[in-house]
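Questions regarding the structure given below will be posed in turn.
A protein chain is absent from this complex, but the other protein chains hold their places.
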Amino acid sequence: MNRYFKAEITKNLPLNSKNNLLTLFPLEPVIDPEPGQFYMIEVSDSYNPLLKRPFCCLRKTPDNMQFLFTVRGKGTALMKEFRKGQVIHLIGPLGSGYPEARKGCTPVVIAGGTGIASLFSFIERTPDSSRVIYGAKTKDELLMLDELRKAGIRLTVCTDDCSFGEEGMVDQIFMNFLRSNESIRTSCVLYACGPRPMLRAVAAIARDNNIKGYASLEENMACGFGACLGCAVNTVKGYKRVCKEGPVFPIQEIVW
Amino acid sequence: MNRYFKAEITKNLPLNSKNNLLTLFPLEPVIDPEPGQFYMIEVSDSYNPLLKRPFCCLRKTPDNMQFLFTVRGKGTALMKEFRKGQVIHLIGPLGSGYPEARKGCTPVVIAGGTGIASLFSFIERTPDSSRVIYGAKTKDELLMLDELRKAGIRLTVCTDDCSFGEEGMVDQIFMNFLRSNESIRTSCVLYACGPRPMLRAVAAIARDNNIKGYASLEENMACGFGACLGCAVNTVKGYKRVCKEGPVFPIQEIVW
Amino acid sequence: MDLTVDIGHLKLKNPVMTASGTFGYGEEYAEFVDLNMLGAIVVKGITLKPLEGNPPPRICETPCGMLNAIGLQNVGLKRFLKEKLPYLRAFDSKIIVNVMGNTLQEYVKLAGALDEAGVDGIELNVSCPNVKKGGIMFGTDKKALANLTAKVRQAVRQSILITKLSPTVPDIPKFAVIAEENGSDAITLINTIPGMAIDTRTWQPKLANITGGLSGPAIRPVAVRMVWEASRAVKIPVIGVGGIMNVDDALEFMLAGATAVQVGTGNFLRPTATVEIINGLWTYLDKKGISNVKDIIGGVNGESIHSNLNN
Partner (left out) sequence: MDLTVDIGHLKLKNPVMTASGTFGYGEEYAEFVDLNMLGAIVVKGITLKPLEGNPPPRICETPCGMLNAIGLQNVGLKRFLKEKLPYLRAFDSKIIVNVMGNTLQEYVKLAGALDEAGVDGIELNVSCPNVKKGGIMFGTDKKALANLTAKVRQAVRQSILITKLSPTVPDIPKFAVIAEENGSDAITLINTIPGMAIDTRTWQPKLANITGGLSGPAIRPVAVRMVWEASRAVKIPVIGVGGIMNVDDALEFMLAGATAVQVGTGNFLRPTATVEIINGLWTYLDKKGISNVKDIIGGVNGESIHSNLNN
């Protein structure tokens, strides 16, 4: 079982103009990832871009690994060009994922945009009682909706532009949800992933309501496995590595 | 009419493991090349490799440009991956090609290996009386043979390993040819392209027999159009630019 | 929209110049670029006497860069004035001549003659890594640089005087200050960084000259840093050069503090690079609602140690 392995691209399905669902066939025996863990994916062998890019695994069977990615810059633009049959290197699974919710606690999952990629496998494994709030800018950017519905959890969807589901940002929806479920405050545990401003807003609500939980962070990464100290994030306990102690941190420990 | 233009790849046909026939469709009106002129072809937009690569045009119609290339290093390896539909930048035609033979002179064309790419369009236009000596290491590396036969010229083919045609290097064949055609010495004019050692040998024979002619040279190029002075070659008249005064030079002017 | 910038008493119609040695004497680009569009044309380094340059191979590639050891091949002052300058004069662009001497006297002679010939600017190349004597000696020795700049200044009356510094020093701001204090109207940063590459098949250096100067995108971070450091140390304009391939790269230099930029190796990849960058500046300013290009010079937020920039 190797954490540095080759995989063949079997499918690279565009979901919309900016998002693709990438399917890989690992060419070596690989380790199963925990929800929230990630992989460093080689996007080019030209040294420009130089570094691998971090991505969460959506789903994994022995023969298949699925990744959901959004085109943001140069590296992900190259990933959009990945062709069937191409062989790439990966490192992973890496980092510390989402801890399971303790007995009696209700997981409240909050995903913003591509944050759903990090939380998807957590949602698939979480009990039916969980709540999921999933938001995106527009209807178009809501991904994997059918699969999420299948999972049987209680899903609230929202869009910033009101083109689908409820209107507003996930933190507003979360706020409303707390207001209408006073009792849940004491029993819920947060799982959040999304853009930094969203996480900051959610963390503020959590603090104000004395709610515990976890957030998955992003930072530029060189190695992905703890060696370069490049991915530091400031926490109440000093700098921590997003790739090793994270990407998932107790939400109240992060210094925003 | 632009000398810097875009073209779409319409075909990239492997002729054998190391050689491809590349067909481009120019997306802008372009200038017709003279035999021996060349184009700078963009092999990658990753800056690694950074520079365009020089190639001679085999054939050109208004809608089609054909190039023959041998995989030698990184750039040509990337060219082997060129896909139909891909759009690339080219600069050309560039440099000074083969001057026409004066009336009464018999062109003797000597091509070694991929040197045939440079001489192909010259051969197609040259009178039937011309002689062509074309050599390669093995039978496999003899390219465009059918097309050359069609052209109707008097063709002698040779391979180093004797796997096809006559045995030996082109310079030996040329030597034999001179021996058996004493009269031709005074009336022939050379056109040579191939690896540097071959050209050196041919130039020596030409000098010893007081034969005039032309050789097309190679040198590392940055710009291809005379600006960087990077492609200097030593001649009896000082350094000259392979990309501007060349690639075709009077064979006796080159300091080997 | 205002794209003009001032270098000394010269007003450039836009901040985009060519880098010396990469644009020949202008002619070679005439069919790719309307030479009238350029902020300034900086021509290949000129020496007093013609130089034939180094033996081949003179260039090779490296990751995201290239090495060159042209060896300052050039037609010499006399032929430049007679054969090359008249052609350039026909265009409505400022003409800046890069000069290299083996001795202080040669620099002074060159600068004096060019000033008299009425070129718009003279760029002192004290940083050429590919010639044995002179040049880089002045660019790495503070006293020599001070003396050279001061003496050349006395010989130059009309043209602006630019000093092109060597990147091979630990304290670029000090060299920038010396150039300023001794009369330079501007500073150009950076020249190529000395480098070397070896063919592991043949055990031969890839350049006949063994070492050469590294240019291209590979050196851009080093150049941007030096422009940032130097522009904070001096009041005269800094001209940024090193790995500029497109408008985004040019903007990076201007944000770092460059008043103008030079495009070098980028011209080889896209002979139209300079005009593409000029057009790109228009588009960028328009999109950002900025009416004067001067408003982006030094615009980088260089104060706050900010956290979580990318998120």
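Residue numbering begins at 1 within each chain, and the chains themselves are lettered A, B and C in the order written.
The working rule: contacts are C-beta pairs under 8 Å (C-beta built on N, C-alpha and C of every residue); 3 or more make two chains touch, one makes a residue touch a chain.
None of the values given here were measured: they were computed from a predicted structure.
Here the missing chain is touched by one residue of C:Leu214, C:Val241, C:Val263 or C:Leu285, and it is C:Leu214.
Only one residue from C:Ala179, C:Ala256, C:Leu269 or C:Val293 touches the chain missing from this view: C:Ala256. For chain A, the residues in touch with the chain missing from this view are 3-4, 42, 47-52, 89, 91, 219-234, 238-239. Contact between chain B and the unshown chain involves residues 47-48, 195-196, 217-220, 233-234, 256. Remark: the residues of chain C touching the chain excluded from display are 54-57, 62-65, 67, 136, 140, 166, 168-171, 193-200, 202-206, 208-211, 214, 216-222, 224-225, 228, 243, 248, 251-252, 255-256, 299-302, 305-310.
To be clear about the criterion, only the chains that are shown with their structure count from here on.
Farthest chain from chain C (centres taken as the mean of C-alpha atoms): A.
The chain closest to the protein's centre is C, with centres computed as averages of CA atoms. Just count the C-beta contacts per chain pair and the biggest one is B-C. Centre-to-centre separation of chain B and chain C, using mean CA positions: 36 Å. With centres defined as mean CA coordinates, chain C is found 46 Å away from chain A.
For chain C, the set of residues that touch two or more other chains comprises 63-64, 217.
For chain A, residues touching at least two other chains, in rising order: 47-48.
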